[in-house]
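Let me give you the structure first, and then I'll get to my questions.
Heads up, one of the protein chains got dropped from this complex, but the rest are sitting where they should.
For clarity, chains are labelled A and B in written order, and residue numbers in each chain start from 1.
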Amino acid sequence: MASVSLRNLTKRWGSFVGVDNQSIDIADREFLVLLGPSGCGKTTTMRMIAGLEEPTDGEIWIGDQLVNDALPKDRDVAMVFQNYGLYPHMTVYDNIAYPLKVRDTPKENIAPRVQRAAEQVELSGFLDRKPKELSGGQRQRVALARAIVRTPQLFLMDEPLSNLDAKLRVSMRAELKHLSRELKITTVYVTHDQIEAMTLADRVAVMKDGVIQQLGTPDEIYDDPQNLFVAGFIGSPAMNLVNGSIANGVFSSADGTPMVNIDADDCSSVTLGVRADDVTAIDKGQGFTDAVVYAYENTGENTLLTVLCGGQRIIVRGDRHLRKEQDEVIGITLNAANLYLFDPESGLRLRDTGVRDNRSR
Amino acid sequence: MTRAHFKKTHLKRSLIKLLQTVLILLATLIMLVPILWIFLAAFKNHIDVFQLKLLFTPTLQNFLTVFEAPYHLGQKLINSTIVAFVTVLIAIPIATMAAYSFSRFKLVGETAMLVTILATQFVPAVVIVLPFFVMFRDVGLLDTRIGLVLVNLAIVMPFAIWMIKGFIDGIPIDTEEAAMVDGSSRLQVIRNIVLPMAAPGLLTAGIFCFIIAWNEFLFALILTNREAVTLPIGLALFKAEEGDLWNLLSAAGIIIMVPMFVLALLIRKYFVQGMTMGAVR
Partner (left out) sequence: MRDRTLKYLLVAPAVLVVFATTIWPLIESLRLSFTVGRLNKPGSLDQYIGWENYTWAFLYEPAFWNSVTVTAIYTVLTVVLTTLFALALALLLVPGGRFRSGVQTLLILPFAMSPALIGVSFRFMFNPEFGLFDALFGVMIPPLADVSWLADPVLAFAVCVMADVWGWIPFLTLVLIGGLASIPRETLEAAQVDGASGWRVFRDITLPQLAPVLAVVIILKTIFSLKTFDQIFMLTNGGPGTATQTLSHYIYFNGMKYGQIGYASSVAWLMVIPMIFLTYAYARYVFRKN
């Protein structure tokens, strides 16, 4: 078990920058998730920690050792790959035993440890099978068992659930969470799925274009996004972002429709962020402003209304009994206590820059 | 459109289908006739073979005669087998090492090396055989199996490297990375993971190269004359004063081609890929 420290880590291929001078400190036993869209540098970061990719610049520390020049085998990490990377010519038993065998573990120690790892992932009955005789979920478990059969300093997981179907993913996610809290080993987990990130992580690092946009607990990332990218990336549905201006304590959208009262300085160009849960739909004329229903969707557990207001689409989450028709005119009210303001140019949250949104105070 | 019209279209379709079948069978027949003719001739006696007949009393005598004096086909068979086998045994390990490196690493001058290796395949054999003849004459390698193995490597290596590279490219890199993280050195990865996974591919490439070496003609024609003569050159033995001994030629022909047919059928899925070096899959 160990802490991990990335210092000014950079990866370039020619002129393409994969990871741009990033630093993170990961505490011992922490579960850190690297979250971002494809190509954001999250997998590259992880592969550099594993030693599968050489950093162009910067330092990687595992525990108190600088591992930049260490081979993967000497870094004492275990990794679960997106496509599992199972050895197709070996049985499940041999797959799980391989990390032990190749590290010259005494023979008599191997069998019980393989058994125990297989039990932990509920694979005991499949040890004689070959990977191609297993279902996707079972293969995933083999990959997991292979990682936990030793007690490495660090777990690395590269989108381990992305090849599973939706239902299996939910149950494996819970198992993974259970296992990680039980094992208490430092883990770096890469995903593009924000639900996985939110549910599994102690802390989440949201990445884009090789740069960490925000590093924080799931609550911080959700409640206090630092910029437009994080605000738009986290949450489902994504946060509503409306361009407009503020004058005399009223935010109006770009075409001049007043939308909400806001206690902030005047500003000619600003982006307002509001989550679907913080918009209420009521009858026409009853809200702060009127809007036209563009689409009504019933997901079963709740309803989503897409309304046109001030020339922009806004998504409203309603309870599961809400019924509206397309083209119906309704009233909406934004929850003034939960608004975010961003600079449309830089994308940064406006906190102490003259204009302050309600949440920043 | 009327029903009659549909009926007519239907009839036309059936006719086209029939025509297709006939053409395919005809083409297949043309492809097979020369081979079948050799098969027939090999079982004819020395009188029947000089007549165009399909019905005759088959004999196995030809297959015995070719192994006797003065033909001694057995010696050629041994030569061919040893030369082809040793060529493959040397070529495949060397090619595998190179193919792995080309497949998995970025090397300085990689493209240049790969193009050169590809290009050597297209160098006419007559061009390189002349210097080899001069050199072999000077160092005493003329008419030896070792000499033949050496020049055969020239034609076999490019195929082997490109073919095996194709197979290794198809092995997911995940598996190797997993093994490295699990604690393997690069050489352990190659031994424990890559070789077992690539084994069917290596066997395929080996068989492919064996066929090429077995059928090789020009090198053997120029670089051997008594001791190291291989089967294809052995065919020239059956020209007698009174003309070609077709029954014996055919028997020898069968001994040359039937083992290759068996091997070719074993790897038929990869034949095209091998010949085109992956330009067509």
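Heads up, the rule we're going with is that a contact is a pair of C-beta atoms (placed from the backbone, for glycine too) under 8 Å apart; a residue touches a chain by one contact, two chains touch by 3 or more.
None of these values were measured; they are calculated from a predicted model.
Contacts of the undrawn chain with the visible chains, over the full complex, involve B.
For the chain missing from the display, the contacting residue among B:66, B:141, B:157 or B:179 is B:157, taking the whole complex into account. From the options B:70, B:124 or B:140, the residue with contact to the unseen chain in the full assembly is B:124.
Residues 20-21, 23-25, 27-28, 30-35, 37-38, 41, 49-52, 91, 94-95, 97-98, 100-102, 104-105, 107, 111, 113-120, 122-135, 150-151, 153-154, 157-158, 161, 169, 185-187, 211, 214-215, 217-218, 221-222, 231-233, 235-236, 244, 246, 249-250, 253, 256-257, 260-261, 263-265, 268, 271-272, 275-281 are the ones on subunit B that touch the missing chain.
The rule we apply is simple: only the chains that are shown with their structure count from here on.
The mean-CA centres of subunit A and subunit B are about 55 angstrom from one another, to the nearest whole unit. Remark: subunit B residues 172, 174-185, 188, 192-193, 196-197 touch subunit A in the complex.
Those residues of subunit A whose C-beta lies close enough to touch subunit B in the complex are 50-52, 71-73, 75, 77-79, 81-89, 98-99, 102-103, 143, 146, 156.
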